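All protein chains but one are shown at their positions in the complex.
Right, subunit A next:
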Amino acid sequence: MHRVRHLGTATTSATNSLIPALQSPPPPLPPWIERQAASKPTLQNWRVAIKANIATTGSGTTSCASKLLRDYTSPFPATVASLLASHGADVLPQKANCDEFGMGSYAIHSTHGPVVNPLDMERVAGGSSGGSAAAVAEGVVRVALGTDTGGSVRLPASYCGVVGFKPTYGRFSRYGVVSYASSLDTVGVLAKSVDDIKTVYDVLNVADPKDPTSIAQLHEGPDCGQRIFLEEGDKPLAGIVVGVPSHVASMLPESTLSRYSNALELLEEKGATIVSVDLDNHQYALGAYYTIASAEASSNLARFDGVRYGSTLTSDDGLAGLEQVRNMFGPNVKRRIMLGTFVLGSSSYASYFHQSQVVRRLIQESYNNVFKAVHPITPSESTERVGDKIAKCDFIITPAAATVAPLLKDVQKGAVVDECADDVMTVPVSLAGLPAIVVPVGESASKEGELPLGMQIIGQFGRDADLFGISRVLTKQ
């Protein structure tokens, strides 16, 4: 285990959640960030950890948990890191450990060693933002930033029993976030309470001129989340319709199913109406996700050729040197680069990559068909067909994972056959770019001594703030 000290305040982690780093002076803030922060130090004294694939300027702090970037020092900080600092947060120089470049579901593919679960050290913390989730769960930080491409914030939040939030795609700046799959990557937040997440959300929810996919100005519509947030009565969720996807139950083991039912009962008790909704084409989501994510990864990681930064070529022979540097990628990253390279090949593009894009659009439409709110950018046509009675909802709820955190030794020896299968609940949400929050279900809903399992509440595109009200009700016992 790495033991980490952060100046006077001991910042130690028994779970290997933090990567050791030297204290370094904070970088100067971009003027536009400094201007908006001046009057509101809302995060004063909040200790925050940032995932290792989000750029900070300390020496070796942007390793992305990769051997290739172990000694890399970023010349600039990510916008999200600057925003936290500018609002008074005490950003740790140590970075949150994770799967290499954010690729993985268990935070075990790291050059800094695996992260273990603070609730049961024999188990994984979940990935890829495992260090972020574990650091919050073990109390070394109040809030942590992770990244969520296909569930990398939501899965570890579920395994570690904390709240994990994935915003609408484009809501938080990606500038300075080392790209894994650009069209899916989001910065997420982990904390012990929904209120803390909301506070950080308000800090990070700004348009970034340096990120071409930043859409933070997006109109959020009638703020039903705000209303629930302030509701004090018995039935704060009165009038709210929550959808339960019809295909989910059959994918769950008995133990998870009973927790799911408990959560639904709780929602009803608080006044919500539960309806069953059909989400078409979700059986293809995992395949489409891994095709698109791997393709984009193979492209984004092409820049690591040893010519400019990170580990550099030592061989005189250019090709041998390139091979040497690229051999520093871990096996999981290599696998995705190979897969991505294959699906983009001229002979496979149409049947794999293009087909996956079609599926992605269909999945987005399937959500459009069941949400009351209209998609602000790509509304689906004629969702209301004559004679059809499609149940419409404000939110969708599913478990965040099929099971609780697996044992580290099982995943390391490959007993968990398919690492990807754990992403089945989270991946469709990423493909559609929707906001989602994972909350541990209230203590009454789980037996004593049981490991946590989070419930995932999904909202329509751009309706991030609405999630905080309903998730707060779920956690407030």
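By definition in this document, contacts are C-beta pairs under 8 Å (C-beta built on N, C-alpha and C of every residue); 3 or more make two chains touch, one makes a residue touch a chain; residues count from 1.
What we mean here is this: contacts and distances are computed from a predicted model.
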Which one, "Phosphatidylinositol-glycan biosynthesis class F protein", "Glutamyl-tRNA(Gln) amidotransferase subunit B, mitochondrial", "N-acetyltransferase domain-containing protein" or "Origin recognition complex, subunit 5-like protein", is the UniProt name for the chain you do not see?
-> "Glutamyl-tRNA(Gln) amidotransferase subunit B, mitochondrial"
Touching the absent chain in the whole complex: find that residue among A:24, A:42 or A:183.
-> A:183
Candidate in contact with the missing chain, chosen from A:196, A:296, A:423 or A:466 = A:296
Sole touch to the unshown chain from A:18, A:43 or A:69: residue A:69
The listed residue (A:70, A:192 or A:210) that touches the chain absent from the view is A:210
With the missing chain put back, which residues of subunit A would touch it? List them for me.
-> 54-55, 62, 64, 69, 72, 74-76, 78, 174-179, 181-183, 209-213, 295-296, 298-299, 301-303, 305, 307-309, 316, 318, 322, 341, 344-346, 349, 353, 357
